[in-house]
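Please read the structure below before turning to the comments.
Only one protein chain is missing; all other protein chains are in place.
Coming up: subunit A.
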Amino acid sequence: MEFVSPEGLRLDGRRPMEMRQIRAEIGAVSRADGSAVFEMGNTKVIAAVYGPREVQNRSQQINDQALVRCEYSMANFSTGDRMRKPKGDRRSTEISLVIRQTMEACILTHLMPRSQIDIFVQVLQADGGTRSACINAATLALADAGIPMCDLVTSCSAGYLNSTALLDLNYVEDSAGGPDVTVGILPKSEKVTLLQMDAKLPMDTFENVMQLAIEGCKAVATYIREVLLENTKQLEYRRGV
């Protein structure tokens, strides 16, 4: 199948190096300590953060750092056909773990010993790149909750189809079966906290694809900073400073 036309346009009209439209909103769940909605095109994810709070299960308590927990789920209505997926299936467990590890890398856990931070992410609408969207939403929610972090973590995916590196695959491109590289970085230090690919790629191609994904992450970071800044300004305004 032709995913990039000879004119250089993808199926949805983007060019290979273009991301889908992104939108973020902070404070979607008022009960949570921090929350955010993050959209990448038609992929829509909501994240809520509780904590730092007392560890619920005492046996899990860690004495020198905070316990970070993450739960990922997909709403039943998130894909076109309504399907009841059992909670805790392998895919969700894996993504929960991935998100937890990625977020743990930026949270300053040693500042909050014997406490627990819960991150809940739910996919409201899925159209490819849910993993990246979840991480971006979680970052925003953590920032909203005021949890100390060394940097933001942002994530973006890139793929390789029709011998072209494509940024931010949507569902159609994702299900083409080509390689899908998800990268998460700490934009300030440009350190990689997440790198996933379940396919084979020649090394030099892989580097190109990964570089493209990193560019995507940086673009996401710029946008997230803007949103946070705007949000802070709003807070300032409300307090009447």
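Assume contacts are C-beta pairs under 8 Å (C-beta built on N, C-alpha and C of every residue); 3 or more make two chains touch, one makes a residue touch a chain; residues count from 1.
Keep this in mind: contacts and distances are computed from a predicted model.
Look at the chain that isn't drawn here: its UniProt entry, checked against "Magnesium transporter", "Dynactin subunit 4", "Exosome complex exonuclease RRP44 A like" or "Putative ribonuclease P protein subunit p14", names it "Exosome complex exonuclease RRP44 A like". Taking the complete complex into account, A:V172 is the one of A:V172, A:V192 or A:A219 that touches the chain left out. Interface with the hidden chain, as seen from subunit A, comprises residues 5-7, 9, 11-14, 18, 20-21, 41-42, 80-81, 127, 163, 170, 172, 200-202, 205.
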